[in-house]
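Data block below; observations after.
We show some of the complex, not the whole, and keep each chain where it was.
Going in written order, the chains are labelled A and B, and every chain counts its residues from 1.
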Amino acid sequence: MADSNDPAALSSARDSGQELYTLVNELYPICRSITGDGVRQTLGILSRYIPLTVHEVPTGTPVLDWTVPKEWNIRDAWIADASGKRVVDFRALNLHVLNYSIPVRKKLSLTELRPHLFTLPNQPELVPYRTSYWNETWGFCLSQRQLDAMPEGDYEVCIDSTLEPGSLTYGEFVVPGATDEEILISAHTCHPSLCDDNLTGLAISAWLARAFASSSGPARRYTLRFLYAPGTVGAITWLAQNRDGVSRIRHGLTLTCLGDSHPFTFKKTVFGTAEIDRAVACVLKHSGLPHQTIDFFPYGYDERQYNSPGFRLPVGSLMRGRHGMFPEYHTSADNPSLVSPERMAESLCVLRDVIELLHGNTAYLNLAPWGEPQLGKRGLYQALGGTNIADLQLALLWVLNLSDGSHTLLDIAERASMSFRSIRAAADMLQQHELLSPVPSGATPL
Amino acid sequence: MADSNDPAALSSARDSGQELYTLVNELYPICRSITGDGVRQTLGILSRYIPLTVHEVPTGTPVLDWTVPKEWNIRDAWIADASGKRVVDFRALNLHVLNYSIPVRKKLSLTELRPHLFTLPNQPELVPYRTSYWNETWGFCLSQRQLDAMPEGDYEVCIDSTLEPGSLTYGEFVVPGATDEEILISAHTCHPSLCDDNLTGLAISAWLARAFASSSGPARRYTLRFLYAPGTVGAITWLAQNRDGVSRIRHGLTLTCLGDSHPFTFKKTVFGTAEIDRAVACVLKHSGLPHQTIDFFPYGYDERQYNSPGFRLPVGSLMRGRHGMFPEYHTSADNPSLVSPERMAESLCVLRDVIELLHGNTAYLNLAPWGEPQLGKRGLYQALGGTNIADLQLALLWVLNLSDGSHTLLDIAERASMSFRSIRAAADMLQQHELLSPVPSGATPL
């Protein structure tokens, strides 16, 4: 049965929202970036869930077309008015500093300061999130309200940061499977105090990793690889260091924005009909949860790198609110109030079901393919004719009809418009009654 | 011309409703089942139309995964009240007995009797149709009204049936064609006093068989095989006995529920795009009659067996009301008042046109493929330019344009969105003028 080695942890996914929410809140205050101690601290917290392997890649290392940048760390940053009062303060919200700002300490007039200030005039209460990884400059992000309240005159600015040779940090965790074929789950680690994007992705990934690692029973088919790396240059660094190994990746997902209350958004791989595309679509369709599926486009998160023409890894992206498309995106409004335990638990269940589907998506051969086998004499069919058929019995008939070696259970679920869980259960019953035999993975369909 | 060997009988299909209706009424009172004299009597009546070959397969014969069951016959059945009055009487309606009931005669209280009684609480005036072929038991079907009128107390029940070694009976009739490629028309014979399901199918099948058998002119391309067998185990028995021969079947249909006033429903083969799927869709589209097309699913009538993975015969199912989806289905309301001569005549015409389409669906080569041939000098085109084109002339142009050896006339009819009859007529005209040459069946398209 599909559930025979379902660990208790996996079964309890729906109850795990509060645990996830607590983890997100613990990670929220840390100032992360594409390098630096914020990422290390974050990986340290995740290591309480899973024994992460942490990699440090030195500044200056060539990685594909890029180079690992200097490491950035920050202790404090502020703008003080003439009276010495902090009117913008990093300690209140780490979004206030332009991420990757070089150190600065000087006095200047508001007029001189303005080119270094970033606001959202259309969302005057919110502080924007801005970065300058590849152009050495400094700046502050603040709300339009804050800016409007700053009188002309002199100000003192301080950014107590360092941008020096160091390393880029990422974490990895692997759950070995029965084969070395891999499922990649990737979440970016580089955002400071933004919550939906992407502490929800980190928390849910860590929860899943722990749950699958602690699963009892025989090993599942796929090796699971969980990656926690900064966006873009982190994924590029990992790809550069694993250029040969990535050919083992059969399916993948990037995770982001999984705690808000928008419908699910699944962004497909560049292939559009890869198994992961169909698996996520099938799970969402039968989840009863609102959702949409969108085609791949070469912008967004690290699916851009994985789907690039040199790698062409079938990696989709699962989100709820779509990046760039909801008002709180990349602002101070992406805080713990934007996400909820319930929505994170739903996301967790969807992801668990997707991974279970991939593990269980086998093709079978009907061992009694000539006509329908007599299910009644095996106790698989209602004895009394004349009424309508139950769902399980219809699932049995679908699996028997299409198990000619060329249809996987996902093919059958799609064709029957039934949940993978129902089709999987029917296949298990038929296999128990010796009516079905798995086609070895990789075997040529008959 | 397509009509050159159209027998008078085929041309008169539209007038044949009354004859079909009379036949359905004659067959209606007989108590049929999957075995027994009711089936034999039914085949005897059909033999007045066509010289059926009747097969008897002994009880206990292994047939695929099944075994031919004991033969069931019944003479009488009733429930009598304390006064001896029959309150449920097989002689009034043979649906009253649970089909395949074992013999019983005893007195028992209403409380003891209830587990053996079947009603339709939501349709309190109707008697359900129920069977118990594979589980030896007995029972009665009655209306909820009848049951409500039965006071507590003692009753006597009698089922004067036999369930003994015997045989399963089916009939076959073959109209030889120019080749041994076959079209299979299959109708189930096992339902007792149910009219739309499936006396309409039996009557229409017999009418078609007689009409094609009496057709004058050269043999048509396909051999037609008409099969009259009990549902499920009958089709399985026939398949078991014709395991090698069935590879000759190129197209097939099961017929059921063809006399009610619902729109036509065509259930496609498991392939979904087989020639029979397209042929029926094309005929229905241009019939002017309301209709719907539904995808194959592995439940319903004997298309389940024919489309099973071992056989994969392209057999669709033509119905009007869809089995299980109209309120009279499998109840005493499926009686002669549910069906009409007009609707049966329509069904007959559709089926005739489908079979004619299959016979006439050839690919041709345009013998003047370089530009358009000059139709005017052959009298095939209006002499005066400048006005719009008539349908036949457009059909001529379509046939010329697409007759490159890789398109059949059905391909052309679909692409042109014109009736097969128009395209067929155009092809005949062009062939007469030596502008078209048939591509031998089975030849590789150019």
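Here, a contact is a pair of C-beta atoms (placed from the backbone, for glycine too) under 8 Å apart; a residue touches a chain by one contact, two chains touch by 3 or more.
Since the model is a prediction, treat every value here as computed from it, not as a measurement.
Asker: Which copy number describes the whole complex, given 2 displayed chains of the same sequence?
Answerer: 3
Note that in this section only the chains that are shown with their structure count from here on.
Asker: Calculate how many whole Å lie between the centre of subunit A and the centre of subunit B, each centre taken as the average of the chain's C-alpha atoms.
Answerer: 53
Asker: For subunit A, which residues count as touching subunit B in their complex?
Answerer: 366, 368-374, 376-377, 383-386, 388-389, 394, 397-398, 400-404, 416
Asker: So in the complex, which bits of subunit B are touching subunit A?
Answerer: 64-66, 128-135, 232, 235-236, 239-240, 243, 270, 297-299, 304-305, 307-312, 324, 330
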